[in-house]
Every structure is written in C-alpha cells, then in structure tokens.
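Shown here: the complex without one of its protein chains, the others still in place.
Labels run A, B and C following the written order; every chain starts at residue 1.
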Amino acid sequence: MALNRKIAYIDLTTGTVEAKPIPVKMRKQFLGGRGLDAYLLYNHIKPGVDALGPDNVLLVSAGVLVGTLASASSRTHVAAKSPLTGYFGSCNMGGFFSPELRFAGFDHLVIKGKAAKPVYLWIHNGEIEIRDASKVWGKGVRDTQEAIREELGDHEIKAMTIGIAGENKVRYANVMTEIKNSGGRTGMGAVMGSKNLKAIAVRGTMDIKIAHPAEALEYDKKVISQVTAAKVSQEMGKLGTLFIWGATNSQGLVRTRNFQLNQLDESDAIEPEEFEEHTFGMAACYGCQVHCRARYVIPDGEYKGVYDEGPEYTSIGAFAGEPGCRDLTTVLAANHLVNDYGMDTLEVGGMIAWAMELYEKGILTDKDTGGLDLSFGNEAAVIEMIHRIAKREGLGDILAEGPLRAAEKIGKDSIKYQIHVKGMSALHSDDRPAPALALGIATASRGADHLRSRPAIDLYHLPEPVLRQIYGQPVPYEGPLTSDYTDYEGKSWQVFWQEQCYMAVDSLGICKYHTIFLGPNFPNFEEWSKLLYYNTGLEMTPLDIWNVARRANMLERMFNLREGLTKQEDWLVDRYFDEPTKLGIPKIRGRVIDRDKLHKLIDEFYGFQGWDTKGVPKPETLKALGLEKEPSHQL
Amino acid sequence: MTNERRAETTAEATARGRTYGAFRCLNCFERNTAPSGAKSFKCPKCGFEWRLSWPMPTQPRIRGPVWETNRRLAEEATAKQTKGEK
Amino acid sequence: MTKQLVIDYEKCTGCRLCEMVCSVKHEGVVNPARSRINIAKWETKGLTVPVVCRQCEDAPCVSACPTNARMRDEELGRVIVNYDRCIGCKTCVVACPFGAINWDPLARKVISCDLCDGEPQCARFCETGAIRFIEVSTANKDRQREAAGQLLESMQKPVQPAAR
Partner (left out) sequence: MKVLILGNGVAGNTAASTIRRLDSQADITIISEETFAEYSACALPHYISGEYGRRKLFLRTKKSYAQEKIKTILGQKVTAIHPESKQIFLDSKNLSYDKLILATGARPVVPPIPGANLAGVFTLKSPGDADRIIAGMGKAVVLIGSGPIGVETAIALRKRGLDVYLIEFMDRIMPRIFDAKPSSILRSIIQEKGIKVFTGERVTSIIGDTKVTGVITDKRQIECDQVVVGVGMRPNVELAKQAGITIGSLGAIAVDRQMKTNLEDIYACGDCVQTRDMATGKETLSPLWHNAKRQGMIAGYNCLGITKIYPGAETITSLDVYGTHAATFGCIELEPNRAEPVKVVEKHIGGNYYRLMITNEKIVGAQSIGNARDMGAMLYALIKHEPLSRINRIVEQRPIPENPLYHRAARALDLQSIKG
C-alpha cells in the first residue's frame, strides 16, 4: 500500500546506510512529513548541538499522501536544528522531489554526521549511494541538477540541492529543487552545506499502491474541483501568488522601507498584472491543478533572456516593498539570483532592507558598504547585495549571519531596526492592524513565520457563522469569534486552530494553498480524513488528524524549550507596539499592537495548547497526547 | 466507509456562499459587481476607487487603488477621527 | 462521431496529474513509469510536452506488429492491444514516431492509451485544458488531417537517389 515506504538512516561520517520500515502505529501518531520529522528531530538531536556541526541531523521527508492522487500532494519537508534561530529548523517546498523520493522507495531520510569531502546522495529504487560531488561543488542550483542528471544519465532525476549560499553556510541558505522550488527559512541549506552534502538525487519507478483506486479517482476529482472552483485559486492560477501582494498593498498591509511605512504607493509597475505580461503560461507542482507559478524570461537588464519561475509574493515584498523599489526587472532578476544561489528570498530582502535603514540612519556608512550606496530604492544595490551575501563578501558576510548575529556584529542601535522573531526575519506583511497575524508570528515555532499558524482568511471579513463553521470543528469551540481583523477577540483560537491545520497538511504533504489558508471553502480535516482513507487505507477521523497535529506541534515546542526557548521570545519587536501605521485605508492607519492585549492573547493561546503560563506543556497535556515518555526512540 | 460522517463537509457548506462575479471593496468590504471589462470602479458605499483587472472574463479583481483618490479619502477620514477624539 | 484526445501543448503546466490518474485507473497504483501518457519536460526552459498515443488511422505500430496483436478498434477510434496475441517483442515501441507506446516494466507488457474505454481520466482531471477529450469537430479534423498529411508526405518523400 501507499504506506510501504521506508525510513533511511544515512551517516555521512561513516558512509553507512540503513533502511527500516515505518510502523503503521507511528503513522497513526505522526502521519509523515513534518509530523514525523518533529518526532525524529526530538529523538535524534541531542540538546545544545552546534547547528552547523556534524551532530546536527538533517531530515528529508515526504508527507504521507505525497505521490498519491490527493490534490497538490507534492510537498517535501526538510528539518534540522536551525543555524539561524537555534531552534526548530524546518522548511517545506513543492515541486517534484518528494513524489520521486517515494517512487524510489523512501519517505524519510535521517542524515547524520559530516562527509569528509563534498558528496551527494543517489537514491534509486530502494538503493542509496553516497557519491563524490567534487564536480558539482561550486555550481549554482540549476547547473548542479543538470550536471547530476548528465553524470547519472537520466533526465528524469529530481535533485534537492544547495547553491553557493548553502556551500558558504549563509545562515538562511535554502535547499532547492528544480528551478524555483525553495525550501526556505531557517537555513536548511546551510545545514546541508555544513555536512558537505551538495545534493540528494532521486529517481524511482516503484509503485505507490492506492488503497481504493476507483473511489480515490472519484473523490480526488471532487476535491480538486472544490479547490479549483474557488475564485482565489483561479486568480492564483493566472497571476501566481503575486495577487496576494497586490491585494495587501492596496490596503496598506505590507511593510516597506524596512517597516517604516506600510504601503508602496504608485507601484503600478510591479502589480501582478504587469508581471503577467512577461510570463508565458503557468507551471505547476506535482499533481496540482492550481498552477500558481509563472514561467518567465527576464525581459531586460544584465540577466536578459534568462528563464526562471515565479516570483512569489514574498519576493516582490522582499525586493520591491521592503527596499522601496518599484522595478519589475529587479524583482525578476533578484528572484532568479536567490533561486540559483539557493537563499531565502524573504530573509535576503529583510536583511538588505535592514541594512538600508541602517545606512539611512548613519549606522552603516560607505566605509562599511564598500562604497555601495545602500539608499532605499537603489535597485542596483539590491542586486549587488544578493551577490555579496551569497558569496559572503564584505558587508554581505555580516548579513549572511542572519538578524541577531549581524546586529551583534554591527552593534550600535542596529538591533532596534531588526524586524524579527526568535532571530528570523518577518514576512513583508504589516501585521500591526491585524492582531491575529501578529500573534501567529510571535508564537510560531520557527520564528517570525507566516506559514505556521497565520489565519490569513481573517482579512476576508467573513461572517461570524462561517467562522464558527470553520473553527468549530473537529473540536468544538464556543468562545468568541469576530469578523473584524483589527479586533483581539477570539484570535487566539483562530491561530491555535490554524496551527493544527497547517501541521496536518504539512504531515500529509499537501500544499497550504489547498487549505483554509486562502479561502473558507477549501478542504479541511474532513476532506483529509477521506483522502487518507481512499488513497492510503488509513482510517483516521478528522479528530485523529487534529490530534496528530497537536502531538507534532507539541514536540516542536518541546524541542524549542529543550534548546532554551523562553516565553519572552514569543514576542514581537518594539516597532509593532510603538510606531503606528501611517498609510493605507482608514481602517489600517494609526494602528499598533497593544502590549497588554497581546499578552492576553498569548495567555489564551497557551491555555488552548495545554501549556502553563510559562509556555511549557503541562504533564497532563503530554499524557493526553501520549508524549509523556518522549524521547522514546522508536524510529 | 467508516469515516463518512455526514453528507456535507464544512468546506462544501461554506462553498454555497460563493458569489462568482462579485468582489469586495477592500476598504469597506461591500460586495460589488462591475460592468464587464471595466477598468476602474468606485465603491458606491464608501467612495473608494479601485483599478480593476479581469483574470477571468467573468471575474474582476482589484488591481490596485486609484492612488490619489484613496489617499485623499483616507487622510480625510483620519483627520475627522483625530478631530473627533480631541 | 468519435471523440479523441486533443492536446494543447501550450496549456500544459507539467503537473503530471494525467500520469498519476492514468496509472491509477489502469493499474491501481501511482507510478508514472506505468502510465500511458507521459510528460517530456525541460526544466531549464520551462517546456512541458504531454506525449500520448494519437490513435493514428494508419498506425505504424499496427503495421509493425508481427502477431497482429495491435489493431484498430473503429468503434472507439483507437488502437488497442490484444494481449492474448502480443508476444512482447516491442517492435511497436520502436515503430511509434511519437514515443507514445510504453513498456510497463512490472507487468511486462506494452501499454498505450486505450482512451479508458471511452472516458479518458487524463482529460477528466486536466483542468488547464491541455488535454481534452472532444468530438472530432471539423476544425480538429482539419488539423489532424494536416498533421497526418505531413507525416505521410514525409514518409513518401522519394528517397535519394530516385533509383527506379
């Protein structure tokens, strides 16, 4: 059946490989993907290890529905201790890697140790080989993949690889597959680089047996139609995720000039529709009918004629909004560069914008920048800084260390202008008018993270009965819920609920854009329960799936606490509280987050989690979820 | 199958409220419709003006604000509010 | 009137859902290697091309088959395989100019599109419009004829030197 995929333990120091089946019992507790990774990380990493040392463990995994007919079940999850935050490190990406990993016979890879010289893994129909990577070391993301395909003689090979940034251990380096599928945030690429692991190449022709094929075909078709019928899916299938930038900037919900302002006005030139002119059709991840990334060729400038995919709304935020640029070519070129260097677009943009504000404030001078004019709006400087960060040249070497380490090196007041949580830069969105979004980033397990618990539909002004329908299952909720996104009422539950929702899909391996992230009528726990049954034969109720999510989220929390996380770090930087928003529609102007009210939200949130007032899981919570004996070393 | 619980899931139920062709004003959340292919739109409720695009022939989307109008309206509203507070 | 799979190559997003549903429909498993439709993909160029049997009227695979196992099924306008007769010589695989006939490595048999006996799942799942199963309208017929004509013409192009 679809569950007969294995877990492989690979020790790069000794060169040993061991494969084991994954017991159905573990599946029922953690499903796969991020859920099981949470378990594995908690069990395989000793507290306090150096994230860039050989004792860190890199996990690569496929969700339990990956490669099945379930819509958009294409997600690959990578986890390790983060060299950026020092806490739970994790990234999740689409594309074709994890389906291919499953066709090659594996669901989870546990990679330990450090290779003596650059290597890559070659995984093929149940076999794993460690190969010399000296020929591809130093190559960019796409050249590496093409070179591996050439070397192994198969065009169908999918490879997850690091670029130059990962080799240089830029602390927010990505793991990448294909042109643009990026495992971003928390620096998993740096972990790979630190292990001298350049790439993981996979190719397989093994069956993934569907438990109930005829029913699966019918049901999956129904779910696909449910997703594609949504207006937002159709917009995204035309314009990509850029439409999110368009919609939020129109209201004033974006950070610009490193959080000094909240709208990039007169920015018609970088509206999604403008990008559309330069694209030729859309591309999709494995098995997805929404197809949200554009295929484009850079129309102008130094990189004219280069093919790439995307950009995502995060890139437009990172390379237009935050540094205050309005140039289309810059965004397209920057997107291409971060893809090929293998860096987190969002972190790069955040760091550059931060440096620009420091330059504006005189904290960084021409001497520090090597003569580069880091004024806001200087497009050439943005591109130049991307190169420098990836290659760790000059100021780039400092910025490559991530928010906290860089601020420490630069000193003065520089930390005051950093927009981060737990040492990870925040998305370009301005969350001051929306407490629910602010609470989400403050409490997310991997730092300022909009993909862990963000109730994005809170911005939709949905009627309360609809909110009740959504947030009232699979566990009942009777407390307050409000349509107004500027309100504080009930937002803690929404964030808590979304956290379980996203953990569930990350464990299943489904894309978040096929969940309530984007719209109220997207698939939900109920649909996933059926998808699981028809595709894999696992019988799990919506509540069972909810509990899997609870369990895995709990382990992520426990991991962070073990690494020294305190309640103080579930918090935002002062700018959220002290500097009111200046632009946008009336509703959004003059907004700050209220410290007391956020405290209250966090307390409520802890309560829903079953944590004590310090944010530590209560013994009874652990018992209820069966986690009291962790680490249990069952896998 | 065992976990076939009820005929309609939450997502299916909420989907019944879908309004194709309509879009919400990003300021006041009023549901509006616009003449097919219209390039811009003024919200009858709040007066904010938006530029439209048509990703699908029947479904408009707010492309962005008419910058000047919306900025002026927002500044007026904020001024009124501050005055009221004083 | 018979229906046929019409492919709009420009619309393909390369998601490979067609491969998945094809292998599930026919084999009950997901395995692109056992799918009757395949996507040829150039990642670095953003080019994806679905390759599937075109159910040729005068099919090279049918004439190449040494056991008459491949034959046309006029009722559904398709080329089918009689597995009782097929000896697995794979001459049809070599003969197909489109590379649309696959060899199933597990079941050890040649596989090619059978139009799912009248309801092709690939077309049903493909919402991009890249694969459609439609009536052979006049317009399509013309396009097909043109394509077939080109193929035929090139096959009959006198070979140099004109010996006879």
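The definition used in the following text is that a contact is a pair of C-beta atoms (placed from the backbone, for glycine too) under 8 Å apart; a residue touches a chain by one contact, two chains touch by 3 or more.
All values derive from a computational prediction rather than experimental measurement.
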item	value
Among the chains presented, those that the missing one touches	A, C
For subunit A, the residues touching the chain missing from this view	152-155, 203, 280
Missing-chain contacts mapped onto subunit C	9-10, 38, 40-42, 47, 49, 51, 60, 63-68, 84-85, 87-91, 93-99, 101-103, 108, 143, 146-147, 150-151, 154-157, 159-161, 163-164
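Rule of thumb we're sticking to: only the chains that are shown with their structure count from here on.
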item	value
Inter-centroid spacing, subunit C versus subunit B (mean Cα positions, whole Å)	46
Centre-of-Cα separation between subunit C and subunit A, whole angstrom	39
Where subunit B touches two or more other chains at once, by residue number	none
In the complex with subunit B, residue positions of subunit A that touch it	226, 229-231, 234-235, 238-239, 243, 246-247, 249-251, 265-268, 271-273, 460-461, 466, 469-470, 473, 520-524, 526-527, 529-530, 533, 539-542, 583-587, 589-590
Interfacial residue positions of subunit B with respect to subunit A in the complex	1-5, 9-15, 17-18, 20, 24, 26-27, 29, 48, 50, 53, 55-56, 59, 61-65, 67, 70-71, 73-74, 77-78, 81
Touching residues (chain side subunit A, partner subunit C) in the complex	2, 67-69, 96, 103, 142, 145-146, 178-179, 205-210, 213, 216-217, 221, 224-225, 228, 280-289, 291, 295, 307, 309
